[in-house]
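What you see is the complex with one protein chain gone and the rest in place.
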Amino acid sequence: MAGKSEPIPTEHVAIHPKAGAIQLALLAVIAAALLLAPQFLYPIFLMKLLAFGLFAAAFNLLLGYTGLLSFGHAAFFGGSAYFTAHAVKVWGWSPEAGILLGVLGAAALGLVMGAIAIRRQGIYFAMITLALSQMFFFFCLQAGFTHGEDGIQSVPRGRLFGIIDLSDTMTMYYFVLAVFVLGLLVIWRFVNSPFGMILKSIRENEQRAISLGYSVSRYKLGAFVMSAALAGLAGGVKALVFQFATLTDVTWQMSGEVILMTLLGGIGTLAGPVVGAGLVVTLQNYLATSDFPVTIITGVVFMVCVLVFRRGLIGEFFASRLGRKLGFRSES
Amino acid sequence: EVSDGKVKIGILNDQSGVYSDFGGKNSYEAALMAVEDFGGKVLDAPIEVVTADHQNKPDIASNIARQWYDNEQVDSIMELTTSSVGLAVQALSVEEKKVTINTGAATTELTGAQCSPYGFHWAYDTHALAVGTGGALVKEGGDSWFFLTADYAFGYSLEENTGNFVKGQGGTVVGSVRHPLASTDFSSFLLQAQASGAKVIGLANAGADTQNSIKQAAEFGITQGGQKLAALLFTLADVHGLGAEAAQGLNLTESFYWKRNAESEEFGRRFLERTGSMPNMVHAGTYSAVTSYLKAIEAAGTDETEAVAAKLHELPINDVFAQDGRVGANGRLIKDVYLMEVKAPADITEEWDYYNVLATIPGSEAFMDPAKSGCPLVTQ
Amino acid sequence: MAPAMTQTEPRVVLSARGLGKDFAGFTAVNDVDLDVEHARIHALIGPNGAGKTTVFNLLTKFLQPTRGKITLLGQDITQTKPDKVARMGLVRSFQISAVFPHLTVRENVKVALQRPAGLAVQFWKPLSSLDRLNGRADQLIDDLGLTPYRDHRAADLSYGRKRVLEIATTLALDPEVLLLDEPMAGMGQEDVRMVAEIIRDVAQTRAVLMVEHNLNVVADICHHVTVLQRGEIIATGDYATVSADPRVRTAYMGTEG
Amino acid sequence: MTAPLLETAGLQAWYGESHVLHGVDLHVNEGEMICILGRNGMGKTTTLRAIMGILRKRTGRITFAGQDMMSVPLHKTARAGLGFVPEERGIFATLSVEENLMLPPKVAEGGMSVAEIYDLFPNLQERRNSPGTKLSGGEQQMLAMARILRTGARCLLLDEPTEGLAPVIINAIGDVLRQLKQRGMTVVLVEQNFRFAAKVADRFYLMDHGTMTAEFPVSDLPNRMDLLHRELGV
Partner (left out) sequence: MTMIFGIPVAALMGQLLVGLINGSFYALLSLGLAVIFGLLRVINFAHGAQYMLGAFTALLLLTVGGVNYWLALIAAPLIVGLFGAIIERTMLSRLYKLDHLYGLLFTFGLALAIEGTFRYFYGASGMPYAAPAALTGAVNLGFMFLPVYRGWVVVASLIVCLGVWFLIEKTKLGAYLRAATENPVLVQSFGVNVPLLLTLTYALGAGLAAFAGVLAAPVYQVSPLMGSNLIIIVFAVVVVGGMGSILGAIVTGYMLGVVEGLTKVFYPEASNIVIFVIMAIVLILRPAGLFGKDA
């Protein structure tokens, strides 16, 4: 228990020189699939998937790479959705300005929440973020601009940069896809950067990192704010996709859901959270019209994941023989 | 002639969350009953009912609604419990040009600023609840009020509306206290209400909050002390859950009661047979909504949205739920609602026989005048 | 035997005056004056529980002193935060070894090199921007004989090598003052000798303050010895002087040594 | 001659995939004190952990007082009379010094009394109400040792008991060990401090890469100095 517990994994995918071609091919297939997907699948559903995928990836930036489990990420996601929706609908801002406001708002929120929460680690941190996001939930419940139970409805998608009409579903899809790819690139760069290296070492041995002269709390706060901002990006986009912002996205259950997505796909992997988000969203959609009670299934999936499937889908894949053959190396 | 050769109705609501007893799976049963009673066919086309659990998430609801409309030839979606879902699906249906009939959500926004040419609001709304309980109770002698209000928009609007009717009838509001949503303990607030000396304590909250307030009010001897409790949103299902012991003497408003007349009783017993519980206004409302929609198709001779919506606006609504009901230009069904009082346990003759109907409030009083609703579709 | 003095004039780089620390009514350190000089190895010895580790914690600001004043390179650091102190050039090792277990040996060293190289907050740069630190890292690794383990994870190293790695990481910061808490505890004889050599080497250009119970090593490489007992200094001077002190003999050495 | 109190034969052990002990044969007679020498990482600690049953992935044979220990669950090894003082000491932070001391249940009569223990380690008495891990490194080592002396274990497995201790305390521990031997206690000692071990042990084992490569009594020590010099750098 104390001391030598197995940590939350971080997988590092290193591209094997020889396997580079296979991986590039894989990447090309994924890219093509994403570009063509709306021809076959429901665009709104796909956009939802991308938005949640980005949200989960942003969340994972914190959990997978700094070992901080936030139980309050819904505040950034849902908060940003409100900010964006309000700016676009009430103030008539353009969509990009609205999303930017959402991102900045989420980052500011992250700064405040993070500054309080990073004073403690591990489960303490989780509990504190949970409590703080709960405060934010009550704020949203009561604040006039959120319209309480009704939510902000009928948000216009507007014109991107004043030119591109986003009310067209396909246009909107490619816009969301672009934002998604951009978000993932930012995360990838962030993780594989000198800053990311310091984060990793802080996770491994905080005292030692301090004694090497790193002001640990600033690095953690930096990662927290970054994660919050990206979660905000996802939230802002989601508000435009669905054209509303409601309380559901700021509840603690939503914070729990994003954890499930990440866990299911693979903590500490870049693709895992996206895959996990896809699964959860699909499952919820499927269960909506089936006779299975959603909560029970979600709960059981959670338990099974933790008990036998901790690496998540992508994590297990990387560790599998096929994964290794394809040139993925898992370091954990 | 009917598009795709059949008429398909979707019942979209919460079937696993906090509102699952309010409408839930039983609303789907109500819709099935309506279809069966209608004969299973309209304009010779078969009628089908599908259902989904939106898990109280507007995005899931919105996704399903789109899929239903685009891929599964659903013609109309009904029930739509909870405001955020109701508004979202109604807005989407304007875009998709489909009829929605909301029987589960309370917000007057549906037929107010965010009204839709194809959107209808059927069973009740916050305005009717406020008039029913606030206005009618004053006439019964409850002329000084204290509110226990859930601290969010829904609570405020219930309190404000009700307070206005209380004052309009010559009553006074002596005070109010706002409690957080999902509080477990109401004793502090109840003590304040008790101390205020008001004759009526209005519970401007919902669900578990209302249940717990009522239960704890009994514990603190509030009703024995001569004060009356009035729940502003409470249905038969809630009374059943709470038990008549704790609920006795409670006043509330519903737009349906199964034991009100022979016809409703017959319907109620059939419903009980199928579901194990008696219908509340949401269930009966859903039955009525489906029936009215089918009648409108029949009258229009087509299931084309514009024509059906026009017929719905035009035809009088007469069924077990509504007598001489009519639909306002904003989509609001205007019908009578009833002020109830929960019987003392000793007076209850059979299970589910909870209410005395104290007063009938005519639809024109209960519901907002469409012209004043703020709906942009209403032309003066 | 004490090493020959090559220094012309001693330069004090770290000093403490009247340093004290109370823990809930218990005085762990009291009225300690200490001067650590450039290019000197200074030993802090004393019985268990004398307060040596506590003094280290105070000097590096991992603990806030109850009393007294600490000066590093002429600056008062009594109120400074520990990471800042480290950036000013005072770096410590821990009594219980501290490495980054899942990083490789080379990565461990590079983490320490990153900050001085100004490559710590760059979240927009690729990881390969750190490649330019490889040369310096490999040099250090080689100096300490860790080259065969360069790509091993630190967790897989034996105890002794972990300690050597810790010293390598510490040296990577090129600190002005090095604080080593029992660097040889639990090491086999061979390693003890190697580490002693390394310490002697690095001390040529910087100040070293170390806690050590292995008196052979102390006698061998330390220029100056301070003996602590019950939080107070009972003797200070070179090894010969200190070890002759009867108080030190009864309190610390016993019949051995 | 009677059978040894503790004996292992062909003891092998693994940490996960890594094979650390490759067949350790060792015996300790009742009342004897043996010492295992060896460089870092050769498997000394692992041997003790495998005997104690803390490391469960093991094969071979371990007998203690005529009982086969391979199938005995961990919480019953102590009751058989084995006491273990781990290298990392294992002092509990949430317990006071005295609670730490009193923690292990008594398994047999004949252990030291608390008064005797405080006599031996005055530091502990002085700090007895503070939390265990607030002790200095050396004080923790004393506590770890003291804790087992109370339980009445017949056979002690001591992993580097002098690490981090001041010379005076090392002397004191030497005295304790000699006293214990007089009382008939059996001890398996793992030590880096050869000078200390030479003063207390009856017999030595030299360990290299998971096997015992040499075994000799203390009387043979002068003849073996070369070997030790070569192997350990003593």
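Lettered A, B, C and D in written order, each chain numbered from 1.
The criterion applied here is as follows: a residue touches a chain if its C-beta (ideal position, glycine included) is under 8 Å from a C-beta of that chain, and two chains touch if they have at least 3 such contacts.
Worth saying up front: this structure is predicted, and the values here are computed from it rather than measured.
Asks: Kindly name the visible chains that come into contact with the excluded chain.
Replies: A, B, D
Asks: Where the complex has a chain not shown, which of D:P104, D:G138 or D:G210 is the residue touching it?
Replies: Once the missing chain is taken into account, the touching residue is D:P104.
Asks: Among the options B:A113, B:L191 or B:A344, which residue touches the chain absent from this view?
Replies: Candidates B:A113, B:L191 or B:A344; residue touching the omitted chain: B:L191.
Asks: Per the definition of touch given earlier, which of D:T59, D:T94 or D:S113 contacts the omitted chain?
Replies: Spelled out, the listed residue whose C-beta touches the missing chain is D:T94.
Asks: Across the whole complex, list the residues on subunit D that are touched by the chain not included here.
Replies: Output for subunit D: 52-54, 74-79, 84, 86, 90, 92-95, 99-100, 102-105, 107, 131, 151.
Asks: What subunit B residues would touch the chain not displayed?
Replies: Residues touching the hidden chain, for subunit B, are 16-22, 24, 151, 177-185, 187-189, 191-192, 194-195, 207-208, 211-212, 215-216, 219-221, 237-238, 240-243, 245-246.
Asks: Touching the missing chain, which residues of subunit A?
Replies: Output for subunit A: 1-8, 67, 69, 116, 119-124, 126-128, 130-132, 134-135, 138, 142, 252, 256, 259, 263, 293-303, 305-307, 310.
One rule holds for everything that comes next: only the chains that are shown with their structure count from here on.
Asks: Chains shared as neighbours by subunit B and subunit C?
Replies: Chains in contact with subunit B as well as subunit C: A.
Asks: Looking at CA centres, what chain is most distant from subunit C?
Replies: Centroid comparison gives B as the farthest chain from subunit C.
Asks: Can you name the chain whose C-alpha mean lies closest to the mean of all the C-alpha atoms?
Replies: The chain sitting closest to the overall C-alpha centre is A.
Asks: Once you find the CA centre of subunit B and the CA centre of subunit D, what distance in Å lies between them?
Replies: Centre-to-centre distance between subunit B and subunit D: 77 Å.
Asks: Between subunit C and subunit D, what is the separation of their C-alpha centroids in Å?
Replies: The computed centroid separation for subunit C versus subunit D comes out at 30 Å.
Asks: Nearest whole angstrom, what separates the Cα centre of subunit A from the Cα centre of subunit C?
Replies: 43
Asks: Which word fits the touch map of the chains here: line, ring, star, complete or other?
Replies: line
Asks: Where do chains touch, given as pairs?
Replies: Per the contact definition above, the touching pairs are A-B, A-C, C-D.
Asks: Using the touch rule from the top, collect the residues of subunit D that touch subunit C in their complex.
Replies: 39-41, 87, 123, 127, 130, 134-139, 141-142, 160, 163-172, 192, 194, 232-234
Asks: So in the complex, the part of subunit A that touches subunit B is made up of which residues?
Replies: 42, 44-45, 48, 138, 141-142, 147-151, 153-154, 238, 242-244, 246-248, 284-285, 287-289, 293-295
Asks: Okay, in this complex, where on subunit C does subunit A touch?
Replies: Subunit C reaches subunit A through residues 60, 62, 81-84, 86-87, 91-94, 98-103, 107, 110-112, 114-115, 119-127, 129-130, 169, 173.
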